[in-house]
Structure formats: structure tokens, C-alpha cells
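Below you will find the structure I want to go over with you.
Removed from the display is one protein chain of the complex; every other protein chain stays in position.
Should a chain be cited, it is by its letter among A and B, assigned in written order, with residues numbered from 1 in that chain.
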């Protein structure tokens, strides 16, 4: 990635709920290049959705956001709400997990599409309608012209997600923020939607940040991936490298919990415990209480995210070298995922 | 076995925090104070009232407020302050008796029709339609007109109409709760309908009903004194706010305090119940 369009530097977001301070996001830094798909993975509460909302300036209404979000050289955090509105929708678009809540149920799909176009382009009425049909067609809605006058509830879940993508992309944004866009969908539909996002990103040379909890989705869709835990990025790098040779114990644990390539009906490897509450984060590494490699410094001091070469970054005092070592040390059942054996053989 | 059970995220303090938050709400505290004092006045009026409310003193008729008679005296020389205090007994009794039977009947009927649906529910729907389309007061007055005036008949009349509102609320809430899997889990466990309705659904469905009850007690006082004012509720010489207002109405230009003071008492208790209802809405919400 030579020329990042989005550079996020030290982004931190803090919410206050009933006298409790919740550090939802801490010191998050990443870049997204043109036409690049970045995956943000993590479990619930890891801060992946908050990241998207902080980038888009939606989080600052509910909490404090500090750090830099440089969009094509301009720092978004300093912009007024008015200036942000200009960028939102036109340059950076966002789609959500549940399309029904972000589509207005009282307006036809055509109306919602043309209104976006009206707000962000100089197209005239006629051109807007043509563009709306073109977009519905582009996202694969059959008989697009005749569906402009339909309401959101007349579409199925997958089709609704397509409509939302059509609206988000109608103005031709350079960056798409996708918050679990396929979690509510079935696998066969999920595959279609991911294919669509990938194809559109290539055709339009558009950057994408894809938030998901499914490592399979990352493997099949993203170029790079950032793994988040308790509001921080713990590992970041090219998808091939990270998924084939995960080095943070949490990433390793996530990968091994997936029942793939494991003897059927045997015990799965599982990360013990549950993610920490944001209100009571451990002092040192947030993963230390669940980590098999934990040692003295882990509990006392937090490892910083540092480059380990080849564009990879890691925040761990005891990075995992080879997967074989993990399996035995974690006391897990020898996980023998095909790519894991590949890796250890290499 | 790599599995460890981790300590449950300690949310125990959260429950207390919520209770404390509700108590810290000045509105809720004020409501509790008002209703607490009103209850004391209602239970022991003779302790707080300086005179017998029905003691007639023809030598001190329609006196303006003074140290001896803080709210003045009425046209028969009775101490207005003592009458307002003694009226608390009747009016607070109204708040409870005019609503509590409606509450119980409404909760049970609403829970049953909401749970079983079917024909009973369809009949209930018609009853609701019939009752809701009439103004509440008109219906109650019609019933009182048939039964004859008086406190007991007024309670009967209000209950006959009022339970429908509770039942409607309860039914909707039970149906909403039925959408939760704990109700299905109860059925799968083989629990009896009675257990599922009263042990599982009811405690979860009753919160809005209780909150409505608080508002309804305020309304009951208003309704009761309206009927008293119209001569259909409490009968003179009983000290009751509506009756007191009615008694003062002829002297509104010369002795305005006779009607104003019971009016303030009505507003104050109504406010108290509303404030408590508001606080309870926060307090009774399950989960954090």
C-alpha cells in the first residue's frame, strides 16, 4: 500500500456511562489504501464497531474521541459536524449489520436513493433516476427499474443489504465502512454480498474497512487484517501472513477455536474465560488473564503495538513462533488444521 | 481440559447503583415524601387537625385565614384546615380503593386473555372497544346514576370501568413477554399454565401496570373529588376535597381560600403519585 487514503493515528474513544469510564478504544492506528480491503476482527466489545463510528465522527456525540483521522491529508477530528456531513455519504460511506434499521421504512427505495444523490451531487431529476436504476442494477437487484417504487419491507434480507449498498455507493465514495454487513444473513447470501463488495471495491478503486467476527470472511475477502482485543489492535498485517502464521496468542486462540480440520467430536481448543469488561481492564496486557504464555511483565506492563517487519505489527511480549509450540504449550488437543501443519512444516 | 470458568463479571453493585440512582432522583424522593406525609395525615388526621372537622361554630363564620384558623372557617364556622386534613382519610382511601380492585381484576384478566388468546381474547377485544370509545367520566357517572350516589357505589362504578384499562395494558405486556424464550422454556419444562402465567410472565409484565397504577391513583383522587363536587361521591357533611370545593364555590369571590386549599391538596397528592410512578419506571426496569 503506497498511498494511504485514510491514516488513523492513536485513535482513542472513551464513553461515560452512569459514572463509569469505559475506554472503548485505545491508541488505534491503521491505514487504508485505495482499493484495499482492511478487515477488523474481534469479539463483541473489542472496539471494532466503535472504530468505524469514531472514524466517521459518529462516536463523538456519545463520548470523547482523541487522536488523528487523516482523510486524504485532512484531519477529520478537527472538522465541525457540518463539514463532516459533507464527507459522510459523499466521500466515506457506511453500511450496517441490520439494513432494516438504517433504511427508512416509510420511503420508497427509489426515493431514498435519489435523495442521497440530490444531497451530494448536481445531477438533475432525470439523471438521478437513471443513476438510481443503474445502482440497483449494479448491486444485482433484478428488474431494477420496476423496484424503485417498492418499500424496504418488500425486499428480503439479502436484497435489503444490496439496497443499502446501492445507496451507500450511489455517490461514488472512496471509502466504504462495512459494519458486520453479512452477520444477519445466511451463508449463501453472505457469499453473494461479500463477492459484491469485493467486486465493487475493485471496479471503483474504493477502500473498504470490513468489520467482522468471522475469520473465514476475512480470509476470503480482505487484503489486510487488524485483530482487536479490548479496544486495542493486538496484531495487524497481510491476511495471508496473519492467518497462516498468527503470532499473537489471542489470534492463535481465535483461529484454533474454529472447528476446522479438527477430529470430529473431540474437544475444541478454547480460549479460557471471557473478554474483560471495559470498566475493569487489567493493568497490563488485557489478554494476560486468558493467555497461556503469560509471564511477569504481562500483568504489570502493556506491550505496545510494534512493527515486526514485512508490514506486520504485534503487541505481545511472547509472540508465538510456530503453531506446534502453541498447541502443546496451551495444553490443547493437537490442532491439525491443514494450513497449520503446512506452516509448521515450512 | 483447558477450560476454566471465569469469575462472573461482578455486576452485583450495578443493582444497588440503580436503586441509589432512583433514590438520588430528587423527583422520586419528593414524591415519596409527599405521599408519605399524605398517608400519615390520612391515617391519623386527629393528631394533625387542631379541631373536630364537623364542629360548628356559628360565632366564627367565613373567617379569613388567621393563626387560630390557618385556612379560615366555612359558612358554618367549621375550621377549614381541619376539614382539609380530615379529607385526606377519604381521598387517600379513594386513591387505593378505587384502583386496587381494578388493578387486581385487570391484571388477572389481562394475563389470562394474553396467554390463552382465542375466543376469550376476541370477546375481551370487543369489551375494550366498547369501554374505550366512551369517555371514562361519562361511563362512571352513568353507573353511579344507576347504583345511586355514595362512596361505595362510586368505588364499584370506577372498578367496573377501570379494570379494562389495566387488563388491556397487562394483555399487551404478556403477549410481548410471550415472545421471550423463557416462556417457551417453561412450556418445554412441562410447567403448568398457572405457573408460567403467574410465576414467570406476571412478574416481568407487571412493571408498566404498576407505573400506570400510580398515575391512576392520582386520577382516582381527581375523579373521586369530581364526583364529590357533583354530589355523586362522598356526601356532605363528610370532609372530602371535592365536597369542600363545592361548599366553597358560592363564596369564591369573598372566601376564595375555602375552595383553593382543597384544590391544592388534590394537586399535591396527584403530583406525589406521578413522581413516584416516574421513579418506579427506572427502578423496576429489569437488567442494567
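Following the convention adopted for this analysis, contacts are C-beta pairs under 8 Å (C-beta built on N, C-alpha and C of every residue); 3 or more make two chains touch, one makes a residue touch a chain.
In the analysis below, contacts and distances are computed from a predicted model.
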Omitted chain, identified by the protein name its UniProt record gives, among "NADH-quinone oxidoreductase subunit NuoE", "ABC transporter substrate-binding protein", "Stage 0 sporulation protein KE" or "Ferredoxin-NADP reductase": "Stage 0 sporulation protein KE"
Of A:84, A:145 or A:219, the one touching the omitted chain in the full complex: A:219
Selected from A:189, A:281 or A:308 as touching the chain missing from the view: A:189
Absent-chain contact - pick from A:203, A:260, A:304 or A:321: A:260
Touch list for chain A against the chain that is not drawn: 43-44, 156, 158-159, 186-192, 194-195, 213-217, 219-221, 239-240, 243-244, 253-255, 257-260, 262, 264-272, 274-275, 337-339
Contact set of chain B toward the excluded chain (per top definition): 1, 3, 5, 7-12, 14-15, 179-182, 184-185, 187-192, 195, 199-200, 203-204, 286-288
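Following the convention adopted for this analysis, only the chains that are shown with their structure count from here on.
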Geometric centre distance via CA averages, chain B-chain A, whole Å: 52
